[in-house]
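One structure is given below, encoded as structure tokens.
Left out: one protein chain. Kept in place: all the others.
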Amino acid sequence: MPEGVSLSALAALPWDAVLILLPLTGAVAAGLWPRSARPIGLLVSAGGIPILVGLGTAVAGTDGLHHAVGGWGAPLGIELRADALSLVFLATTALVGLGVALYADSYFEPTLARWFWPLWLFLLGALNALFLSADLFNLYVTLELMGLAAVALTALGGGRAALTGAMRYLLATLLGSLVYLLGVALLYHATGTLDFGLLGQRLEAGPASRTALGLMGAGLALKTALFPFHFWLPPAHASAPAPVSALLSALVVKASFYILVRLWLELFAPLAATAATGQVLGLLGMAAILWGSWQALRQPRVKLLVAYSTVAQIGYLFLAFPLLSAAGLPDAAAWRAVLWLVLAHALAKAAMFLAAGNLLRFGGHDRITDLDCVAQRLPLTVAAFALAGVSIAGLPPTGGFIGKWLLLEAALLQGRWDLVTVMLLGGLLAAGYVFKVVGHFFTPAATRHEAQRVPARMEWTALGLAVLALLLGLAPGILLPWFDSAVVMPMAGARQ
Amino acid sequence: MTGPDYLSALLLLAGALFFLAGTLGLLRFPDVYTRLHALTKADNVGLGLIVLGLALQSGSWLVAGKLVLIWLLVLLAGASVAHLIARGARQRGIPEWRR
Amino acid sequence: MNPGNGILLSVLASSLLPGLVIFAIAEHRIALRTTLNLLGAVVKLVLVGWMLWGVAHGQAYELRLALLPGLDFVLRAGPLALLFVTLSSVLWLLTTLYAIGYLEGSPHRSRFFGFFSLCVTATVGVALAGNLLTFLLFYELLTLSTYPLVVHRATEAARRAGQSYLVYTLSGGVLLLAGTVWLYSLTGTLEFRATGFVQDLDASHHGALIAIFWLLIAGVGVKAALFPLHGWLPQAMVAPAPVSALLHAVAVVKAGAFGIVRIVYEVFGVEQAADLGVTLPLAGLAAFTILYGSLRALYQDDLKRRLAFSTVSQVSYIALGVAIAGPIATIGGLVHLVHQGLMKITLFFCAGNLAETLHIHRISEMDGVGRRLPWTMGAFTLAAFGMIGLPPVAGFVSKWYLGLGAMEAGQDWVVLVLAGSSLLNAAYFLPILHRAWFRAPAGDGFAAAGGRHETGWLLLWPPVITAAMSLGAGMLAFIPFSPLEWVQFIGRREFIGYE
Amino acid sequence: MTAAFYALAGVALVVLGLYGLSVQAHLLRKLLAVNILGSGVFLVLVSLGGQPGAAPDPVPHAMVITGIVVAVSATALGLVLMLKVAAASGRPTLDDAPKEDRCPKE
Partner (left out) sequence: MNLLQTGFDGLLALGLIWLAWRALACPDLFRGIVLFIAFGLLMALAWVRLEAPDVALAEAAIGAGLTGALLLAALARLNRTAAAQTLPREAWRSGPALLLVLAGAGLGLAVLSLIPEPAGLQAQVAAELGRSGVSNPVTAVLLNFRGYDTLLELLVLLLALLAAWSLDADPPRREAPAGAVLDMLLRLLLPVLVLAAAYLLWAGAHAPGGAFQAGAVLGAAGVLALLAGWRLQPHLTGTPLRLAVTIGPGGFLLVAWAFAAGRPAAAGISAGTRRRSDPADRDPGHPVHRRHPGSAVPGLAARRR
């Protein structure tokens, strides 16, 4: 980069294109030269952060950076859009991705690491592409790329549970994508375009758009493992290798939620007669919280417990759908809280799964009752799990608490007592299953196990992510303005 | 309908007849070998007649050449596939039909 | 950074930083850990003294950090806050000394002292909190930092006690959170104000305010061991003695009581609470808890469980004092917060000594203990007299003011409750004293041990000092900076109802 | 008029695919059902495009071609995974305990 380039030219660089192309090129290169897969993987995972900062500076101040791929305009070509909302998810991906990459570097032995890096870079590229795309069909292709990469990563470990989990996950993700595509077909033929901006202007309430909302909602809810469709998540996330389950729970599940948020905020919320769908999603969210937490309490193994905790925490994200402001538009405060919870949950859940991975590597099993004086022998992992658990349960001083507080506030301002009680109950149940595990950290197991050494880097990355979740709670003042601008409201008074 | 149209209609009809015969053979014959025999013989000739009929309709030598090329390719593929199926059946020891 | 928040931050940091460093220290580095602990305690004491002097001369200390839009992280050192901070920092120093002696040679001390310091940070935070959100933040941090102390022994019994402790305290936390958010959605502010910040709400919110009051009281009542929510206290006795002392005399229980004081005085305001008609039921509940705790204490043979139930009843004195909406009763309640802390920590130190040196846990085994541990049992006796309310010791002062306040507020039945509970206190303390001093020691264990043999000085001096302090608080109640004087100063500064 | 036939056929295929995917136990049949579901969606996508007289709308065509290629790669991965599941669990189905009551009555 010639030093003569001024900052403005630097900002004009197509950061969003770079953010997508770098991981994908890295993946192809890692596939081509397996021996150099590790350095490429680490480099690209780390490289994501500075690129993101560059994109952030470019987006700051504007209400969105539009990049017409291939120079063709919106209706014909595909538009990339980078605004505050996509940056929130991109930042989550970059942070958790870097942490998990460092962890995976010392988790996998060479034979598996050779495949982990290209598949992980494909997943990273797909996530970045998904968060930046503003075209419905392009989102379908990125969803597929992400889904296949996630399935391959889940099955990486081999073993019966991982393979059946991966198969169940593959079928669920294919079904979700195709139902989503059917919704896209209806929308395309109703409005004649696939671009978010134009769709926002042309979409009218009618049987076609309502059915499209139903289909896309169902497809994306299936991929986000919302309550009735969550059957595939626990076996897949619990049996996958630890870094992979961290990626799945923290990032992959959030990608389809991101699309649902985009659709809801920009296209469907202003339409008449969609409030009912919002209420249904809210109800399913509440059911997810209670059912997920209850199941998590009953699990005998740590990873299954953490996986069911994901099912419960996803329920929280759907509580913002029923909350509407006076004008019938989505309530900005509620959505700001949900976006905050997305970041806080991603960090905390990734730390929890990595810590669970350490426990598994240390004791050879993750049965909760047989944890053998782990508090003394793996202090960093125990600290990571406890800190992350506190954030998941939404107890102060962590990021989870801030998110829960904002959501409670938004719900109370609209007098939604059902949401408030379910949130509080969910927090209590979450504390229940977290401290069920933490309690067993201290006690000795009935039979003594010979312990395996856990590399220090694995413990430090888990603790690092957990501390990030804590810092999120200590200094929300800095980040909150960014989340305020992230809730992109459709033009006020959009057609009813 | 000029002269060549009549001729091509006739050829197409004959081709269709041959296909009918092949299909009848497929349904009626008792074992795999005889069915193979019926299919390859009748359908290839039928296809030849249809190709000729269409060539007349196409009115340009280039298209007619392509159609004949298609016919040759089907002949080649049909013959070798029939051989493979017969060989496969023989390896599995399927007996021939004896009255 | 004006001087105000500099001091406040350093008061918190004086126990937080050593705590974090101690976590990292290897187990065998005893000298470093001890110096860090004591250094932190001393620094905190000096800072608190400095602030006491400052506040006495009208200096205001406040720290405000942006946390949430419209809600800040506020630390404010008012006279009421300093009362609790002084108590906790003084007793933290003594408990640290005691813990160092008590845990001699036991494993995982770095982890213990790390959480020990975190716990005190949370207590100081609870005291200094300037609004209900900061209070909630430190209140939950207190729960999280005390849990590892309760399960420190790492036995199955400890784990189960820890689970029940969490069930109670986290449920309380959730209720407190619910009340706080609901209140915030109604009032739009959570800043503590001398006469409460709820008056400007119109009458239509009365039902909501009453519900919020009971949510908040239930939330803090768990830690203050009010009647239905006290179950965790006796079970937490499985923890080591310094932890029981810290939980019962200094940190957790007092945080709950302090929470009740904050809610009644600085959230609702005494008049508003009286208008809502919630103070009387609160007083009734407190009175019932006093009697219930004393009754249950009668039947406990295990010394620490008896002291635990005694705490359940004693803390409700503070709640009672607060619930009787008179200024004198308030003084009685607030001063009891300090006195009960001093007396109860002495009792637990002595119980710890008995367990540590003579391995005596049950009252039935305490025959003739007075002859073998004269100094420890002397302190125990002094504190027991205080608890019963005999004149020279501090307990009498607070009961006197409580009775006076009740009479002045026209709540005569309270005097009956006070008298009854004093009798019950006598009923469960005097047999212990009798058995300790007037019974010959059972078996020949005593002779073999060669007559009197006291515990090490580390375990002996803290109870003696706290016993002396509770005696001093009683006899020298009139000198400036004594607990009573300071409480009257609070009365003058914070509550207009007091001339 | 022809568009209506194929659109409704597409819808029928979607329903068939969903039924096959949810009811069949054998993984190969589930993958077949996914392919049929995909074909149904593509049929709906293309058959709605363009009036009979005017030129057909190329964008759905491009989308369907992309969809077919994605479907074949997903099927390929599904098949490899099915083989590994069958090898690992000795049975080409997802549920562990074979359900006895599955055998048809006739």
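For clarity, chains are labelled A, B, C and D in written order, and residue numbers in each chain start from 1.
Just so it is clear, a residue touches a chain if its C-beta (ideal position, glycine included) is under 8 Å from a C-beta of that chain, and two chains touch if they have at least 3 such contacts.
Model, not experiment: these values are computed from the prediction.
**Q** Wait, the hidden chain, what does it touch out of the ones we have here?
**A** A, B, D
**Q** Please output the residues of subunit A touching the missing chain, sorted low to high.
**A** Where subunit A meets the chain not shown: residues 9, 11-14, 17-18, 21, 24-25, 27-29, 31-33, 58, 62-79, 115, 118-119, 122, 125-126, 129, 137-138, 141-142, 144-145, 148-149, 151-152, 155-156, 158, 182, 186, 188-193, 197, 206-208, 210-212, 215.
**Q** So which bits of subunit B touch the chain we can't see?
**A** Residues of subunit B in touch with the missing chain: 73, 76-77, 80, 83-84, 87.
**Q** Give me the subunit D residues in contact with the hidden chain, please.
**A** 1-20, 22-26, 28-29, 31-33, 35-36, 39, 42-44, 46-50, 54-66, 68-77, 79-84, 86-87, 90-93, 102-105
Note that only the chains that are shown with their structure count from here on.
**Q** Where the centres are mean C-alpha positions, what is the separation of subunit B from subunit C, in Å?
**A** That gives a centre separation of 100 Å.
**Q** What is the distance in Å between the mean C-alpha positions of subunit A and subunit D?
**A** 28
**Q** Can you check how far apart subunit C and subunit D are, centre to centre, with Cα atoms defining each centre and the answer in Å?
**A** 67
**Q** Provide the list of subunit A residues touching at least two other chains, using ranges where the numbers run on.
**A** none
**Q** Have a look at which chains touch which and call the overall pattern line, ring, star, complete or other.
**A** Shape of the chain contacts: other, as it matches none of the listed patterns.
**Q** Just spell out which pairs of chains touch, all of them.
**A** Those chain pairs satisfying the definition are A-C, A-D.
**Q** Touching subunit A in the complex: which residues of subunit D?
**A** On the subunit D side, the touching residues are 14, 17-18, 21, 27, 30, 34, 37-38, 41, 44-45, 48-49, 59-60, 63, 66-67, 70, 73-74, 77-78, 81-82, 84-85, 88-89, 94, 96.
**Q** Can you name the residues of subunit A that touch subunit C in the complex?
**A** 373, 375-376, 379, 390, 395-397, 401-402, 405-406, 408-409, 412-413, 420, 424, 427-428, 431-432, 435-436, 438-440, 442-444, 476-477, 480
**Q** Within their complex, state which residues of subunit C touch subunit A.
**A** Touching subunit A from subunit C are residues 65-69, 107-108, 111, 136-137, 140-141, 143-144, 147-148, 151, 154-156, 158-159, 162-163, 166-167, 170-171, 173-174, 177-178, 181-182, 184-185.
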